[in-house]
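Before any comments, here is the structure.
Every protein chain of the complex appears in place save one, which is left out.
Naming follows writing order (A and B), and every chain is counted from residue 1.
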Amino acid sequence: MKLIKDGKRIDGREFDELRPIKIEAGVLKRADGSCYVEWGKNKVIAAVYGPRECLPKHTQDSYKAKLTYRYNMAPFSVDDRKRPGPDRRSVEISKVSREAFERVLFLEYFPRTAINVFVEVLQADAGTRCAALTAASVALADAGIPMRDLIVACAAGKVEDEMVLDLCQEEDNYGQGDLPVAISPRTGQIHLMQLDGIFSEEEFKKALDFAVKGCLQVHELQKKALKEKYENIGEVYGNE
Amino acid sequence: MVKFMEMSDIVWEVKKDSIKHLIQSGKRSDGRDLEEYRKIEFMEEYVPKAEGSCLVKLGSTQVLVGVKMNVGEPYPDSPDKGNLSTSCELVPLASPDFSFGPPDEESIEIARVVDRGLRESKMIDFEKLCIKEGEEVWTVMVDIHVLDHDGNLIDAASIAAVKALLNARMPKYEDGKVVYKEKAEKLPVSEKPVSSSFAKINGMNILDPALEEEKVMDSKFTIVTIGSGDICAIQKAGSGSYKREEIEKMIDTAIKKGKEIRKMF
Partner (left out) sequence: MKEIVVPGEKVDNKVESYVFKDGDSLYSMIFGVLDKRDEYGRIVPLNGKYFSQIDDYVVGVITEVKFGGYVVDVNSPYDAFLASRRKYDRGDVIFAKVANVNEVRSVSLADDQKLFEGELMEVSPVKVARVIGKKNSMLMLIKEKTKTDIYVGRNGRIWLRGGDIAKARKTILKIEREAHTDGLTDRITEFLNR
């Protein structure tokens, strides 16, 4: 399978082009904050509950809120149906994602409570952890949780010796490397990074450049989603 | 297993009386009649990669059902028939009262009641799912993924499951491998079962309970009907009890309302 042909990728994109992305804030009734993201063929939904009482009591932290992050894939989200429940991959993603947020949220304002983030992947097509984290960020803001920034994630990769932005499923399956990154757009600090594959130092730098640029573009969409939600709130009057 | 809580049970107790009084006067807090469903919206093929799928909004309740298929061995007592399995995840995203961990009795009950409706209605022609008798048959896996719990998950899940099966396309099966990227013909389905659930509050049975009504109900009664007006599944849940006439009246309503819902399919 040829992944790159005539300077274009298998899905027709340029090397530095993102897949189409749609972000919507406040999509669930029960959750304190929520966000739905379509990223290429990925469909993820994030929900936040909290700050709320942290139970069981013995797990409470007297100095700050306890943050949990649970990334989960629906059984029908992948080609070969996935058995419900956490697998090792989900546990790892949950951990590094939670760690990305830990210093970003003002957890110290809410001692003894819990802030729980849940992300469900409804349809997967490579880059789910980045779509999930991006959605979680917006959901946390939607819930009114104070944060130092809206962090955002995006991946770059290596495909047939070329660095490309935002791998799709085929590129992830048959490519040479994958680099998901989450940054704080305001400071440029990196809060999540993983790499698998083979990259030279030069290639790594180029891929990281792509990923950061991608992150900044997606960040604009995060802001837009939140601001649009407000516009909808403001338009309700007159319908009684 | 961690248990989360939103409004404590005691606060619901405080609200119980006002909800009950309202029902007594034949009204519901959202203005509905006692035998009226909330607004139903379908988003079919919500997960285009899956064999079939449908997101259903029943009022504010949102349930997503995905249908996946795989090839495997038939059960020994039905060598010429395909299989159906139904499962339900009450993911913590959907409600502050849901926690994570192995399926609890609530999610298992929802899965089994929906399954009963699909199976007993003979909606799927299992014989047509046979590839090689005694060796290879299709298994249909229905997964209920609750996204937002505002009451009556069973009816929402059942409607979504039926819709998802109605639009499902079977993958290709070539040289002993399932080719998911290529979908062939539609799943062989006929019947369209409809689930109708009633919450018993202050002696009255109200259709399609919203969350606050479920929180104060004494018990719940679910009836699944098919096009002919026959009943193919029933489940009584909760600790309340019923007079025979009540059940017969609910069955009448379920058959009538079932026909209306079926038109939307």
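Please note the rule applied: a residue touches a chain if its C-beta (ideal position, glycine included) is under 8 Å from a C-beta of that chain, and two chains touch if they have at least 3 such contacts.
What you see is a predicted model, and the numbers here were worked out from it, not measured in a lab.
Asker: Looking beyond the chains shown, say which of A:D32, A:E120 or A:E203 touches the absent one.
Answerer: Hidden-chain contact among the options goes to A:D32.
Asker: Need a quick check: the contact residues on chain A for the chain that isn't drawn.
Answerer: Considering the whole complex, chain A reaches the absent chain at 32-33, 50-53, 62, 106, 110-113, 141-150, 184-187, 222-223, 226-227, 230, 233-234, 236-238, 240.
Asker: What residue numbers in chain B mark contact with the hidden partner chain?
Answerer: On the chain B side, contact with the omitted chain comes from 7-8, 10-11, 13-15, 18.
Throughout what follows, only the chains that are shown with their structure count from here on.
Asker: Which of the residues in chain B come into contact with chain A in the complex?
Answerer: Contact set of chain B toward chain A: 2-6, 46-50, 53, 60, 62, 64, 66-68, 70, 87, 89, 91-96, 100, 102-103, 141, 143, 145, 147-150, 180-181.
Asker: So in the complex, the part of chain A that touches chain B is made up of which residues?
Answerer: Contact set of chain A toward chain B: 28-31, 41, 43, 45-47, 49, 52-53, 55-56, 70, 72, 74-81, 84-86, 116, 118-120, 122-125.
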